[in-house]
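Just one protein chain is left out here, and the rest sit where they should.
And now, chain A:
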Amino acid sequence: MQRKTLSAAGGAAALLAIGGGLLLARSSRPHGAADDAPGRTARRSRFGDYAVVGKTVTIMKPSRDELFAFWRDFTNLPAFMDNLDMVELLGDDRSRWTIRAPGGGTVSVETRIAEEKPGRIIAWRSVEGSDIDTEGRVRFSDAPGGGTEVELVIAYIPPFGRAGQAVAKLLQREPAIQARRDLRRFRMLMETGEIATSERRLETEEKA
């Protein structure tokens, strides 16, 4: 698969070329910033071949460091990320993510940590040869009104090739909605210790 780095594709001035990642830039916009809004909220948000989605939530507890630590253990992610079936740690900052595709199949992505600032930033990138060319970053910062702002940004190249239809379909499942839902579930789990459901019974819960 042809890999173009985001920074090569974007052409914006503020990019930090860490791990080839545009996401690591503070306020990345496709073309010179017209305002202070995050680049991904632009009406046209494409960075070269990459589609970028991102969402922010504010989480009141626990502390920023504890939120960071929970996220940094990637095996915790499937607890609140709906599409994520399993994460295996492979050592050496690498992990294998098994992602559920619609229709029952799964897709596997091997990632490595592209950047880590304790208590603040975790960024990951798919390694060469993964089914999906993707990059993600979560940033934790103190919210002005208390609590922690957690910002999740994901970039990906809509894939072709061997992963085929399933992946394409998976990515059409509105990654922006997925990111928002995942973040909200993360907030629920952190603030309340559980994820809200209106199911009346356990079995139906598991079926759903």
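The criterion applied here is as follows: contacts are C-beta pairs under 8 Å (C-beta built on N, C-alpha and C of every residue); 3 or more make two chains touch, one makes a residue touch a chain; residues count from 1.
Here is the rule we use: contacts and distances are computed from a predicted model.
Participant: Assuming one chain is omitted from the figure, identify its UniProt name from "Deferrochelatase", "Protocatechuate 4,5-dioxygenase subunit alpha", "Glutathione-dependent formaldehyde dehydrogenase" or "ABC-2 family transporter protein".
Facilitator: "Glutathione-dependent formaldehyde dehydrogenase"
Participant: Looking beyond the chains shown, say which of A:T41, A:T75 or A:T197 touches the absent one.
Facilitator: A:T197
Participant: Using the document's contact rule, name the residues of chain A that touch the chain not shown here.
Facilitator: Counting over the whole complex, chain A touches the hidden chain at residues 58, 60-61, 145-147, 177, 181, 184-185, 187-188, 191-202, 205.
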